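For this view, one protein chain was removed and the others were kept in their places.
As written, the chain order gives the labels A, B and C, with residue 1 at the start of each chain.
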Amino acid sequence: MRHQAVEVCRVPCRGPGDLSGVQALADAGRLVAADIVAVMGKTEGNGCVNDHTREYASVAWCHWLAGQLGCSPTEAGERVALVMSGGTEGVLSPHFTVFTRRWIDGPAPAGPKRLVIGTAQTRDFAPHELGRAAQVDATAEAVREAMREAGIDTAADVHFVQVKCPLLTSSAVQRSVDTGLEPVTRDTYESMGYSRGASSLGIAVALREVPRDAVTDDVVLRDFSLYSGRASASAGIELDHNVVIVLGEAAGAASPYRIAHTVMSDAIDGRAVSGLLAAFGEPGRLVNLLAKAEASPDGRVRGERHTMLNDSDINATRHARAAVGGVLASLAGHTALYVSGGAEHQGPAGGGPVAAILHLGDPA
Amino acid sequence: MRHQAVEVCRVPCRGPGDLSGVQALADAGRLVAADIVAVMGKTEGNGCVNDHTREYASVAWCHWLAGQLGCSPTEAGERVALVMSGGTEGVLSPHFTVFTRRWIDGPAPAGPKRLVIGTAQTRDFAPHELGRAAQVDATAEAVREAMREAGIDTAADVHFVQVKCPLLTSSAVQRSVDTGLEPVTRDTYESMGYSRGASSLGIAVALREVPRDAVTDDVVLRDFSLYSGRASASAGIELDHNVVIVLGEAAGAASPYRIAHTVMSDAIDGRAVSGLLAAFGEPGRLVNLLAKAEASPDGRVRGERHTMLNDSDINATRHARAAVGGVLASLAGHTALYVSGGAEHQGPAGGGPVAAILHLGDPA
Amino acid sequence: MRHQAVEVCRVPCRGPGDLSGVQALADAGRLVAADIVAVMGKTEGNGCVNDHTREYASVAWCHWLAGQLGCSPTEAGERVALVMSGGTEGVLSPHFTVFTRRWIDGPAPAGPKRLVIGTAQTRDFAPHELGRAAQVDATAEAVREAMREAGIDTAADVHFVQVKCPLLTSSAVQRSVDTGLEPVTRDTYESMGYSRGASSLGIAVALREVPRDAVTDDVVLRDFSLYSGRASASAGIELDHNVVIVLGEAAGAASPYRIAHTVMSDAIDGRAVSGLLAAFGEPGRLVNLLAKAEASPDGRVRGERHTMLNDSDINATRHARAAVGGVLASLAGHTALYVSGGAEHQGPAGGGPVAAILHLGDPA
Partner (left out) sequence: MRHQAVEVCRVPCRGPGDLSGVQALADAGRLVAADIVAVMGKTEGNGCVNDHTREYASVAWCHWLAGQLGCSPTEAGERVALVMSGGTEGVLSPHFTVFTRRWIDGPAPAGPKRLVIGTAQTRDFAPHELGRAAQVDATAEAVREAMREAGIDTAADVHFVQVKCPLLTSSAVQRSVDTGLEPVTRDTYESMGYSRGASSLGIAVALREVPRDAVTDDVVLRDFSLYSGRASASAGIELDHNVVIVLGEAAGAASPYRIAHTVMSDAIDGRAVSGLLAAFGEPGRLVNLLAKAEASPDGRVRGERHTMLNDSDINATRHARAAVGGVLASLAGHTALYVSGGAEHQGPAGGGPVAAILHLGDPA
């Protein structure tokens, strides 16, 4: 019987196009390109509309994988789920988290559940579909497909779902308007929020956190009581469809890793994360935290006014990543964390999901 | 015998010119304008060269005090030490911390040391003096004067020294160059760091943390092993001299407040602050944390690269305030904290001093 | 018979709160505070949501006028139309254009039409009214009132209408949403465009450039074929109603000034402005250009892509002011020009109105 062994390595980089650390791991035999299933990168752009570091890093990965796998860069990009999240504000450190998976024949381990991973993709979206029910449904279907691919039977075993979704550029807006299809917004920066929001509601539907019939076009970015506690969505200019990565646990996996999640109730809820780390109850080394951050849409944190939403010099997502990055780094003890901005329908308004990946048996 | 009773109140605002919260306290008889000794504000500008919110808030305070005290706005500004620190990045919330002091005749309280405050000012500096030994010496002298004014005998009882210092505008640079006096830098943003650095070395000299003969023009922004663990300096466009506020404890004070300090060793050293809060050992309500934040000048936090110093869209001081603000707010439980950017010679490189003010006997 | 004599002076400043140049003119007897009708300022903030320099300058003017007029700052602000436009990107230079008006008894001059000015205000708007027909209608009514006040009989004699209008802050958005009244947008930056757009359509209606029944909530920021060639609207955080200033010409005025206007068809249409300046046909000194600038909403200038609308580091209005400021300054020969950003329904999409004020008989 086949069972999977997932490995996770976190690799620093000196810039969005720098894969020398990845190459060094490959040279040392510690990373086999053919086993790579997904890469979740933090790149040092602004994380907003004109953040070309995401695309640059993706292109660099495609070229590197192409060289390793003997295929074209385009084929490499289709084979591996590449999710680049822009923005390393504050102490955050640019890096790539690389997930490999190997299928092993023979009797599956009998112990407790261990880390598994699965991926899937939606079709391309038309500009007017972004931020609306069409994106919700296609995402939900892709999450279910990725769960099957990961060997996860029950939504309770899913601990993090990462989606990379498109945004609207001004030319896409214009194109859509010209054909009489009004997009959900004409503001390019705002479109990122809509795309993340609809994608996250799709995750919530797939994980049965929100019933499908509660979701209409109108609730997106409106009814924040509807959310997923395990969703993470990043919008980028470099794709027209959604890419989905499901991380969870399953019995019979041979991975020496565990994953668990919590929900920060607001941007300074360090207590939730301390609790998450304490709850593993097994010795291990924290590989990474995967977290979402956002400026509370009511303009307040614990009753005090914040200025993130009124700042026309620095977008709110940048502020939020910087602040939550500080909170998490003070608990994790390192700064190469995956903190992604814009948590619409990802955790409660102003808060967000956090997952922790633990490498077992190696506390150093 | 006269002894002092210091009160501290933290007042939120809706904008840099909004003193409606202050007025409400005055109307309620909870704040007497004539008792105000110092105001430390966080305003919502960029905290850098062209942050006019600091000046705007100062002007608003001068007008308000003038109306209350029956003097001119200029006289009001000379009577009260107004220190406005710009930048409420991330979760930080704009507010004013108002220090009042009343002199009471009669036997001094016999209990343990309590909060005291003192202020002083230097002469105006010429542009070429900023960031050099002339500024160091004048600041040291003003710190000693403020200690005497506060009734503090020993440097060990000083827990926080706030300095507001000038910066170089491009016209000041030009003026100095035209007269043959090369300023320490021609870059206006960089001049803020030099002015903060020299002021902080002045504090370190006054508090005997650094011997005077270790300080020359050349060590400013060069030798970061020289620092004060209790200095906080903010540069602003609105003044030409240094304003000094000394906060500490003294026996015989009638203030229902305590103050203590620690030093964060880096931007994510939450542990130092947890320890500080735990060490009071008395029940009380945390009024405020006063902290300095900076991007580690070696480009790393615990060995991982940060991108703050290479970011030409957002200045490093803004990143640092956002990150450290997150760390501190997650511990303090509120976000109206005094976190000031640019910690040159204020704590070790990349770290910074933190003081906590506790209102005794009122844990709610 | 009474007739008016308008004077216009352009005064530089060293910062948003600096009225020393104004004071000097008053001291020299060249500016009488009681005659001041309107001030149009360019201040050095970001011109977007959190630009506190506009409010700071307005407060400084109110205090100065109060001292001169012997009234309260609030009364001064109601007496004079203060319009502060933020943003002096590129070569633009911060300054105030001060309009005074004196009523003279006796026979009116028999010569050609000369500069006149009139002002008016709307009522306060509720957050959900901004950017919608309610704002259009109230603005149109105020323009008609200001024309009457200026002594202008026909719309053809109006050459520039300046409106200062409110924006939505995140707290106003929240307040409106809480009461079930969905504002036109929840994005604070975007609300500035809606407020400017509805105000400008109000001007177009009053000047009969657009028929009233062509205007519904739906055309605002949608149908850019509807516009005024003489409208200029600036949004600011410091007011809840619209302030209207009408500039035009009328027979019988004793002002030694002329005003004329043109429309730039796009951001680089310097030819239109050269033509405007040449068309006066009388010797004179150009006092100021009053102009609107915007990033073409179709993402192109003369067929070439621009990047202003996709830039998440610098808002599009800032780019547009910088570029158009360069174009105009190269023609005017000086940089203290009134170039205001965000030209929705103010001239054609991507272009904008420009008015020129000429002081007659003084070419120096």
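Assume contacts are C-beta pairs under 8 Å (C-beta built on N, C-alpha and C of every residue); 3 or more make two chains touch, one makes a residue touch a chain.
What you see is a predicted model; the values in this text were computed from it and never measured.
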{"item": "Partners of the unshown chain among those that are drawn", "value": "A, B, C"}
{"item": "Contact partner of the left-out chain, one of C:A120, C:A320 or C:A355", "value": "C:A320"}
{"item": "Residue among C:L19, C:V83 or C:A336 that touches the chain left out of view", "value": "C:A336"}
{"item": "Residue touching the undisplayed chain, where the options are C:L92, C:A254 or C:L290", "value": "C:L92"}
{"item": "Options A:E55, A:D157, A:E209 or A:E249, residue touching the unrepresented chain", "value": "A:E55"}
{"item": "Contact set of chain A toward the excluded chain (per top definition)", "value": "15-17, 44-45, 50, 52-53, 55-56, 59-60, 63, 237, 313"}
{"item": "Where the unshown chain meets chain C, residue by residue", "value": "12, 14, 44, 46, 88-95, 267-271, 301-308, 313-314, 318-320, 322-327, 329-331, 333-336"}
{"item": "Residues belonging to chain B that touch the chain removed from view", "value": "46, 48-51, 169-171, 174, 186-190, 221, 297-299, 305, 307, 309-313, 315"}
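One rule holds in what follows: only the chains that are shown with their structure count from here on.
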{"item": "Same or different residue numbers at the chain A/chain C copy interface, by half rule", "value": "same"}
{"item": "Length of the line joining the C-alpha centres of chain A and chain C, rounded to whole Å", "value": "46"}
{"item": "Shared-contact residues (touching 2 or more other chains) in chain B", "value": "44, 313"}
